[in-house]
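Structure, as C-alpha cells:
A protein chain is absent from this complex, but the other protein chains hold their places.
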Amino acid sequence: MLKSIKGIFTNKDIVSLSQFDQQSVMKLFKEVMKIKKTSPKKLFKNLQGKIATLVFFEPSTRTFSSHASAFKRLGGQTIDHQNPMTTSSAVKGESIEDMTHMLEQYSDIIVMRHPTKGTLEKVAEAATIPVINAGDGVGEHPTQALLDMYTIFEKFKRLKGLKGLMAGDMLNGRTVHSLIKGLSMFPGNTIYLLSPKELRLSREEYKEYSGRGIRLVEIFSTKDIPSDCHFWYWTRVQKERFKDQKVYEKLKLSFILTKKLISEKAAKKTIFMHPLPRVGEIEVSVDDDPRSLYLTTQPKNGMYVRMALFKLILKS
Amino acid sequence: MLKSIKGIFTNKDIVSLSQFDQQSVMKLFKEVMKIKKTSPKKLFKNLQGKIATLVFFEPSTRTFSSHASAFKRLGGQTIDHQNPMTTSSAVKGESIEDMTHMLEQYSDIIVMRHPTKGTLEKVAEAATIPVINAGDGVGEHPTQALLDMYTIFEKFKRLKGLKGLMAGDMLNGRTVHSLIKGLSMFPGNTIYLLSPKELRLSREEYKEYSGRGIRLVEIFSTKDIPSDCHFWYWTRVQKERFKDQKVYEKLKLSFILTKKLISEKAAKKTIFMHPLPRVGEIEVSVDDDPRSLYLTTQPKNGMYVRMALFKLILKS
Partner (left out) sequence: MLKSIKGIFTNKDIVSLSQFDQQSVMKLFKEVMKIKKTSPKKLFKNLQGKIATLVFFEPSTRTFSSHASAFKRLGGQTIDHQNPMTTSSAVKGESIEDMTHMLEQYSDIIVMRHPTKGTLEKVAEAATIPVINAGDGVGEHPTQALLDMYTIFEKFKRLKGLKGLMAGDMLNGRTVHSLIKGLSMFPGNTIYLLSPKELRLSREEYKEYSGRGIRLVEIFSTKDIPSDCHFWYWTRVQKERFKDQKVYEKLKLSFILTKKLISEKAAKKTIFMHPLPRVGEIEVSVDDDPRSLYLTTQPKNGMYVRMALFKLILKS
C-alpha cells in the first residue's frame, strides 16, 4: 500500500499523486521556495555521502538530467543505469523485486522510470528504501505534475480559483491527466480542454475528474478559448500512442500556439507552459515572450521540486 | 606477473584469488569489519578527489553498482563505461593495452569486466595504476569469492573446520569454483557438491581442488545433504553456458531451495547464500527466513569488501 504523505516526507515513496493532499503539496512548495533562496554552497552540504540509483528502463534525457542534477546539487552522488534492459541482470531473467533488493543494498534512494504501468508500485512495495516514480508508461509521473503546479503557484501565489487552458492530446496525455488531478485537490478551478474530437478526454476520465470538483469545459476550436486564463498548458500529440500513423499525421498539429493566437486570446497575466519536448505545436517565435515559461522557469522548477523532495525524504 | 598480496595491498592489482593467502584475507576482513563500524561521514573522507574508471565490456548491473557505490561512499568519483564495445575506441581497433594506457591517464584505479578469460591479466600487466578484475568470462571474479568468504566468516568467526553445501551447476559455475579455491586456503573444510550428474565438477577440477586439502563430496540427491552444514550456497544454472537449450531446460531447476527442504535438512545455524540473480532455484517464500542472507547481508558485504579493497589499495 502506498503511504499518504500527510505532510511528513521522511523515508516516504513518491509513486502517485494520490499520496498528496493540500497540506503535503504546500509543505513541498514551501521547501522549494526555501531552496531557491539558498546559496549553492549551502545546498551542496545537504546530501553529502548519499547515493541515488537512477534506473531508466525507458529513455528520457530530460527527466534523467533533472533528477541527476537535483541530487548532485545537494551534494549527493548517483549510480546511473540509463538502459538497464540491455546492460543488466534483467536480461538474465531477474524479477523486478529481486532487482529492487539488489539496488537498495547500494543506495539511499531509487529513482525509476519504466514503460509498464504499475511497476513502480511493485518496486515501492518491495523496497526498504524510498522510491521515486519518474514515469511508469501510461501510469503516473507525479513529479511532473508537481513541477507544473509549482510553476503556476509561484506565479499566482495560489492553486485555487484558477482558470486554465490545456491543449493537444487530452485522450492520451499523461501530463494533462496528472495536472487535472493535481489541481482537483484545490477548490474553484476551471480547465478548458482544447483538442480535436478524436483526442478528447475519454468519457470515463471526464466523469472521474469532474467528480473531484474541478470544472472541465471541452472545446474544439481556438475561438472558444476564454481570454482571461491564468495559464495555457500546451502538449505534444505523441506519435508513439498511435497505431495508425496517418491518423497521427492528420491530428498532430491540430492546434498550434502562435503569436497570433496569443494576441487574440491570451491575457497579460497568462503564462505559457509545455512539458516538452515539442515538435512544432509551439512556434519558436513565441519563445521570447516573457510569459513563455516552458523553456526556462518550468523545467528549472522541475529540478527545484526534485531537490525539495530529495531533501525532505532523505534529510535526517 | 601478478603480485601476491602478502598482507600489503597498497597499489596492488586484484586479478586472481591466487594472489591471496590466509594473512591477506584476514587483513582484508579486519578492514571490512572496521569499515562497517565507521560512520558514513568519516568513510566519505577517504578517497575525496580520487577517480575510478569502471569499464564493463559485459553487462552487470549488480557488480557495476556494487563497485560504484563502494567507491562513492568513500568520497571518490567514477568515470563509467557500461558498454564500451559500442561507445569506445575499441570499435576503432585499439588494442586493450593502448586502451589501458589511455584510461590510466584519467584515473587512479581501473575496475574492468570483460567476456574473455585472461584479459584482466593483460590489463594489469600493461597498467601503471591498480586494476581490479570484476569478472573475466570463465576466468576469475575474485571479489565475489572474497565477499562470499567474508559473509561466512562474519557469521562463524572462522574460515576453517566448516561444512558447506553448494548446489546447482558445479561444472560451469564460476562462483562455485572460486569459493572452493578460497576455502581451500584454510584447513579442515568439507564441501558437499549437489548437482545433476551432467553438471558435476570436471574430473580435472575435482582432482585439482581436492589436492589443495579441501574435502569435496559429490552428491546427486537432496537426501544426501548432511543436516549440520554451516552454509548452503545455491547457484543458478546459467542459460548462457548451454549450446543445447533443451538440455538447459531439462537441468535448470534440478534442485530448488524450498521451505520444505530447509525444514528437512537445514540446521539452526545454517546460512543460505546465492550469488544472484536467481531465476527460480530459490523459492521466494524462503526470503523471509532469518537465515537467508542472499538478498541482504551477502550483497551488502560485497559493497563493504570492495570498500575495504579500494581503501587498502589507494589510501596513502
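List of remarks:
A and B label the chains in the order they appear, each numbered from 1.
In this text, contacts are C-beta pairs under 8 Å (C-beta built on N, C-alpha and C of every residue); 3 or more make two chains touch, one makes a residue touch a chain.
Please read all numbers here as calculations on a predicted model, not as lab measurements.
Touch with the chain that is not drawn comes from one residue among A:K72, A:K155 or A:R241, which is A:K72.
Touch with the chain that is not drawn comes from one residue among A:R62, A:K155 or A:R241, which is A:R62.
From the options A:P40, A:G211 or A:P290, the residue with contact to the unseen chain in the full assembly is A:P40. Interface residues of chain B facing the missing partner chain: 48-49, 51, 53, 77, 79-81, 83-84, 86-94, 97-99, 101-103, 105-107. Chain A meets the missing chain through residues 40-41, 43-44, 56, 59-62, 64-66, 68-69, 72-73, 75, 77, 80, 82-83, 236, 239, 276-279, 284, 295-296, 299-300, 302-303.
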